[in-house]
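Only a single protein chain was left out; the remaining protein chains are all shown in position.
And now, subunit A:
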Amino acid sequence: VAAPDLLDPKSATHNTKPRLSFSTKPITLTPREESEMVATVMKWKTVTAIFLLVVLYLVMGAAVFRSLEQPHESAQRLAILSQKLEFLSKHSCVNQSQLEELVKQVVSAIRSGVNPAGTLTNHSSLWDLSSAFFFAGTVITTIGFGNTSPHTEGGRIFCIVYALLGIPLFGFLLAGVGDQLGTIFGKGIAKVEKMFVHWDISQTKIRVISTLLFVLFGCLLFVALPAAIFKHIEGWSALESLYFVVITLTTIGFGDFVAGGSEIEYLDYYKPVVWFWILVGLAYFAAILSMIGDWLRVISKRTKEEVGEIRAHAAEWTANVSAEFKETRRRVSVEIYDKFQRAASIKRKLSSELGFSPAPELTLPRRTVSVNFNDERDKIERDAGLQGLTTPLTRNGGLYMNGLDPERGDISIIEHLK
């Protein structure tokens, strides 16, 4: 398969949410030359870690396969050996070496693609034009079933040259098809999202839902439907059909099950339709895989972002709290000042009424109080106030001694300060 790009730098710039990408490109991490040189040590560690993970994954798979398959294999082996013995005992005129020879010949014939079971006449060639076309297709897409393979030297050399030119060609084609597919789906999803916007659901939810819809619809069209068709035409079980679909569309292509490879009578257009399905299905799978990759990349980017955002928010919050605190202190001190002034004036009144001379009062440190309701002057005073926070400013009738009003968007000041 054209290897999907799971980590694409472009997606980072376009969105804060995962973008649906339908490209068929291999995965890359951004080549940041300068930072690469600086952080080379860490990156090698990451690669080694991932590599070890892959090895672990392989070993795990090997263990599971062994435990699942070995009993079956032993059973098969026993069965065929007993078959052989039974045959030999039933037909006493055949000695073992003759049988061995026959079996060896038969097996090598099968390897060459000729099935000796059955009669000669009703065999269709494995290399008639339509089958050869199918074989060429499997080579180019790198699926490589292997149920037919070239056996002549000339055939093999030609195969090499053919693949050398054809695989990049198919790669381009897949890229183009993937793009068109992606555009179609992208438009459809944009329309769906437009519908949902009226319902006032969050953007992320819409995006997630639309992605799921895309995946499900694609699965239905490219996986479930063909599997059902194969089950019906080829006579496989449901699991075998699904297995064939997945193994083919990931371009693994074992060849134990091949659509159009059995001895059934096929309709004329069956093989070309299968080939077309492979083409589009490959594009779909590549799109899915690159979408997963996009998500991975955006998740890693978003995590970084969010961590950064959290830090920024925390700093903001701390600044807010300290501003509030300072303000409360000032407000309290102003209130005390106010009360003191009032007490002093009452005292004066009383004393004047009673004929006492004004007593020396405790004077609070002088503060200039300026009342202004003009934002511009506010700003200027605010800026001026930044230098020395002792200058009180008033706004909207209130007294704020340090000029920072959290309710009025002093975040910007805090940002400016930062």
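Note that contacts are C-beta pairs under 8 Å (C-beta built on N, C-alpha and C of every residue); 3 or more make two chains touch, one makes a residue touch a chain; residues count from 1.
Convention: contacts and distances are computed from a predicted model.
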Absent chain [UniProt protein name; select from "Proteasome maturation protein", "Potassium channel subfamily K member", "thioredoxin-disulfide reductase (NADPH)" or "Translocase of chloroplast"]: "Potassium channel subfamily K member"
Residue, one of A:162, A:270 or A:337, that touches the chain absent here: A:162
